[in-house]
Each structure stands twice: as structure tokens, then as C-alpha cells.
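With one protein chain withheld, the remaining protein chains of the complex are depicted in position.
Let's turn to chain A:
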Amino acid sequence: MKNRSNSVYSVSRLTKTYPGKDTPANDDISFNVQQGEIFGLLGDNGAGKSTLVKQMANLVRPTRGSVNLYGRPVQEEPLLVPRFVGYMPQTARTLNSLTVSEALYFTSHLRGCGRQESNCERERLVQLWELHDIRTELCSRLSGGQQRLLQLAAAMAGQPPILILDEPTNELSPQRRRHVWETLRAENSKRGTTIIFITHDAIEAEKIIQQVGIMRRGRLAALGKPSDLKKQLDQQLRLELRFQPESPPVLPLGLQPQKLSEDHWIVRLDQHQVEAALSGLDFSRIDDFQLHSATLEDLYLHYT
């Protein structure tokens, strides 16, 4: 892999096999993340995504390969990642004995902000993530979603130039999820923050992802811009149908659905089939339908 000069992260032939395991958690992974890029990692559960970001955050020692941050190996300089990266772990049970406000203040201060600056940073983050109502609550008493927002705020405390976020929208309501993606996009365009994240929320994440890596069984199955990868998929359109399970729709002859669940199908259509398919459907038996071109979720399903 070519190490371009504006690469923030350069991952080369990275492999991790945990002690006592036969198969590697991730295997021979190489990619670069550019300065100011939003890099999304998609993949099935157990595909090795969390191991990969933990290796990038220098929390897991690689079996083989290297991770360079600004051209320097993260393993050899213990303070390299802490100085430049804000990391949000997948679990959200840290700092349980502190209040939300204290957690944000201490994280900012420990990242090197002065006392006054840490107070300002705390106020900024409370405002940004709408944490006013819970600022005096103990972290241990927060709901899963509130813990998630606090972890996001803590990762951003002190405005590190790089964020690594492990499933930032897990356990969040749809409104909160949207707020997360909008805030991350704003953070990226306003400050040029490089953002690397793992998500299963491919449809929402598509709005901000600039480069995507799709992992399958520990390997990088696809890597590139979402628009370039989509071109490699077929040019079919997707007709999504939602309906009551006891009365599924009758499809026009020749169309076969992909049954995602008992009340949710996807039908792939060539362009010339669209009109006939829509006119042949009995809409009284359909709760909702969407017609769209290939999405990031289709890419995800295709490669995993």
C-alpha cells in the first residue's frame, strides 16, 4: 500500500490472532486514512472491526503488521495516540462514579486543556450533545443512550484532531442518531477532524462517509469511496415493501422477492420492469414502499 503524504493513519498488513484462538480476528489488512477524511467501517458482528480500531488506538497489540499515525508507529510511542486521538469504546460503562459534568471536565483537563479552557470545553460539549438535563447525574445512573452521548462528548473533549468511534449510534433513538451524524459532519467540516467509525447504521452513515471499508471474516472485503463501490454493483433498482405478515403482496409474474423478514421484502428491478411492477401491485396490501438505487446498505449486504 502506498503511504501518501497526507495520510493520518497508515495501516499495513495488520493481523491479530488472540491467544488460544486458531483463526485471526483480522488478517492482512492495509489501508490509509487521509487528513480530514470520514472513514466508515462496516461489517457483520465478529468481522474484526472493533479489534481493528482497538489496534489503531494502540489498545490491542498486533500479531503482525503495523499501524502508523502521522508516519510514526503507534506501538513504539505510547503517548502518540493519546495526544492526537479521541477514542470512544464500544462499551459505555466508564467513569461510573463521576457526574456527567465532572467526566467532561476531567477528560478535557487530562487531555491538556487549562482549567478555564476545560470549563469552557465542558459547557461546549454539554450544549453540543444536549446534556443539560443530565449534567449533574452520576454516569452510572444514565440510560444506555445517554451513556453513549456522554462517551461521544468525552471522545471529543479537548478537540483532538482524530476521532475513533466504535458504534457511536448504538442504543440511540432515530432523532438522536440523526443528531450524531449531523454533529460529526459539522465537526469534520468546521475543524477538519478526521473521523473513523464503526457502524451498523449504514443508511444514515451514508450521508457522511467519504471512504468505506467493509469487513468480512477478519478481512477487508471492499475499500473505497461509496460511489465508486456502488458502480461495481449491478445497476438494478431496489423496491422495498413493508406489509402485514398475514397478507403479503402478490408480485407481478417473473419478480422474485428477497425476504428480509416476514413483513419486509426487497425486490430487485431492472429499469424497464419498474412501471409494470408498480402498476401490478395491490397497494391496499402494502403499508409502505420505497424505490431507490443501490445504497451503502446494499454494498454492506453484498460484501458480507
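The rule is short, and it goes like this: a contact is a pair of C-beta atoms (placed from the backbone, for glycine too) under 8 Å apart; a residue touches a chain by one contact, two chains touch by 3 or more; residues count from 1.
Operating definition for what follows: contacts and distances are computed from a predicted model.
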{"item": "Among \"Carbon-phosphorus lyase complex subunit PhnI\", \"Glutathionylspermidine synthase\", \"Cytochrome b561 bacterial/Ni-hydrogenase domain-containing protein\" or \"ABC transporter permease\", UniProt-listed name of the chain not shown", "value": "\"ABC transporter permease\""}
{"item": "Residue among A:Asn96, A:Ser143 or A:Gln290 touching the omitted chain", "value": "A:Asn96"}
{"item": "Residue touching the undisplayed chain, where the options are A:Val11, A:Leu42, A:Val85 or A:Ala277", "value": "A:Val85"}
{"item": "Absent-chain contact - pick from A:Thr23, A:Gln127, A:Ser140 or A:Ser173", "value": "A:Ser140"}
{"item": "Hidden partner interface residues of chain A, rising order", "value": "16, 18-19, 54, 57-61, 63, 79, 81-87, 89-98, 102, 106-107, 109-113, 138, 140, 154, 158-161, 191-193"}
